[in-house]
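One structure is given below, represented as structure tokens, and several questions about it will come after.
Only a single protein chain was left out; the remaining protein chains are all shown in position.
All chains are identified by letter, namely A and B, in their written order; residue positions are counted from 1 within each chain.
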Amino acid sequence: MTPLLARISGLSVSYRADRDAAPALDGIDLDIVAGERLAIIGESGSGKSTLALAVAGLLPRSAVVDGRIDWPAYGKAPLPGRDYGFVFQDAGASLNPVLTVGEQIAEVAERHLGVGWFEAFGRARELLERVRIPDPDAALGAYPHQLSGGQRQRVCIAAAICARPKLLIADEPTSALDMVVQAEIVSLLDELVREDGMTLLFITHDIALASGFADRIAVFHKARLVEAGSTFDTLAHPAQPYTASLIANHIDLDTPPLVSAGPA
Amino acid sequence: MNAPLLSAAGISKTYSGASRRVAALDNASIAVMRGETLGLVGPSGSGKSTLARVLLRLIEPDAGTIDFDGADLLAQRGERLRRTRRRIQMVFQDPLAAFNPRATVASALDDPLRIHGMGGREGRQAIAAGLLERVGLDPALASRTIHEISGGQRQRVAIARAIATGPDLIVLDEAVSALDVSVRAKILELLVDLQREREIAYVFVSHDLAVVRAIAHRVAVMDAGRVVEQGSASDVVANPSSPTARALVDAVPRLAARPGNS
């Protein structure tokens, strides 16, 4: 048995602002195994993003949290940036518009790797190359608005893995991007995680996207964990009707067309 | 073969920024037959949304011609254009942004009917109730504000608004991209039903080739403001000839396994 990175037990979260409203998460039990790629799948309102924030310890102060998350691999709550990296959906909003890309990545390196500014910039350049930004030297001095959406997300990934964290949390990192860029970003994440032996927590609404590279998937619906299991087993033998409906409603190139060849 | 319902030829549009000129559309041409769905696919920045808005006269092109049912669409002004508008409608990506924040379901449906003089006040209410029922909503929702209903319901109201004036063509700009998969499947079904029933043509703009293949008869692939490939949906998916189409086909995520055929 591989070691456990985190154990989520009985986790419930509700946002205090609307106390009468349904909780965002309701009694979640889930293990994150070290080195696995775990996909959290859910539609809007499923609580999947709340789970990502809870694991990262980034819930707003007003949230009411019940249950616990243990970190056997760290022995304490992990430190953002150093112990885990976080990639948000909106790369544009998670980068500082008045700092250059190089400064933002180097800042992480300087803080968590204990290196000097010069060395940190070297690390930033190396990372930009790793996330396959074309012309990394030019990108170092570029401001976020000068990059495309896909390139900004690459920069965010570079900053997230800068301090060589054990865990990478990606919350819908591709849903603001078009499909071609999405495929590139997903394969990049997959490659980085493999090479560095990181654990990946990948939050998405797209079950097919997750099935392309995740070892395990956990399906969320209306604040509850519906089922979790190995990707292949869950897709081939969904235990719950909700999972089956997600699979049935998925549209890919094997789905029979809704219209016949010629116009009606 | 009949003449197309709408044909746009040689459409170009250039935006001049402070430092550079960007060609959003570069000599793009498409045609849509009556009752047909044309899928418009491409990566972001390919010009597909700009072309869609040109068809609606929301953006004026620098060059090109658009023929709509035998008339020159780009030459129309004022009242003449307003009469044509009743026949070309649009559904937007974000249904919340597509309605006035103060609108109720009733007022959103009443606007197009009132503007085009379709019925008196009570007649319009009856038409609106019928529209809501047609798109699968409870007519009692009419008194709610757009804020109070769910995303899927909002998109149904948007579709009801689009079909209110009995259009021949509806431009759908990423109309299902922001919806949950279960909601998306039902909206696509609704669109297909409405097309069969009313012979409406669709221009279906999306970055998702799989969804386009499911709903479109023909596909036009765009890149850098140009139409780089056109053909029947199944042909383009099976034998993409342009690198753009190839990349779009490859980018579609596939389920690693399916129930029943493991």
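What we mean here is this: a residue touches a chain if its C-beta (ideal position, glycine included) is under 8 Å from a C-beta of that chain, and two chains touch if they have at least 3 such contacts.
By definition in this document, contacts and distances are computed from a predicted model.
Participant: Assuming one chain is omitted from the figure, identify its UniProt name from "Molybdopterin synthase sulfur carrier subunit", "Cyclohexanecarboxyl-CoA dehydrogenase", "ABC transporter permease" or "3-isopropylmalate dehydratase large subunit".
Facilitator: So, among "Molybdopterin synthase sulfur carrier subunit", "Cyclohexanecarboxyl-CoA dehydrogenase", "ABC transporter permease" or "3-isopropylmalate dehydratase large subunit", the name matching the hidden chain's UniProt entry is "ABC transporter permease".
Participant: For the chain that was dropped from the view, give me its touching partners among the shown chains.
Facilitator: In the entire complex, chains touched by the missing one are B.
Participant: Among B:Phe68, B:Phe99 or B:Tyr202, which residue is in touch with the absent chain?
Facilitator: Answer from the full complex: B:Phe99 touches the omitted chain.
Participant: Going by the contact rule already stated, which one of B:Ala9, B:Ala31, B:Leu56 or B:Leu190 would touch the omitted chain in the full complex?
Facilitator: Of the candidates B:Ala9, B:Ala31, B:Leu56 or B:Leu190, B:Leu56 is in touch with the missing chain.
Participant: Spell out, residue by residue, where the missing chain touches subunit B.
Facilitator: 53, 56-58, 82-83, 85-86, 88-90, 92, 94, 97-103, 111-112, 115-116, 147, 161, 164-165
Definition applied: only the chains that are shown with their structure count from here on.
Participant: List the centre-to-centre spacing of subunit A and subunit B in whole Å, with centres computed as mean CA coordinates.
Facilitator: Using C-alpha averages as centres, the distance is 32 Å.
Participant: Enumerate the contact residues on subunit B facing subunit A in the complex.
Facilitator: Listed in rising order, the residues of subunit B that touch subunit A are 33-37, 43-45, 151, 180-182, 184-185, 188-189, 192, 195-196, 199, 201, 207-211, 213-217, 232-234, 237, 247-259, 262.
Participant: Please give the residue numbers of subunit A that touch subunit B in the complex, ascending.
Facilitator: 43-44, 148-149, 177-183, 186, 205-209, 211-212, 231-232, 235-238, 244-247, 249-259, 261-264
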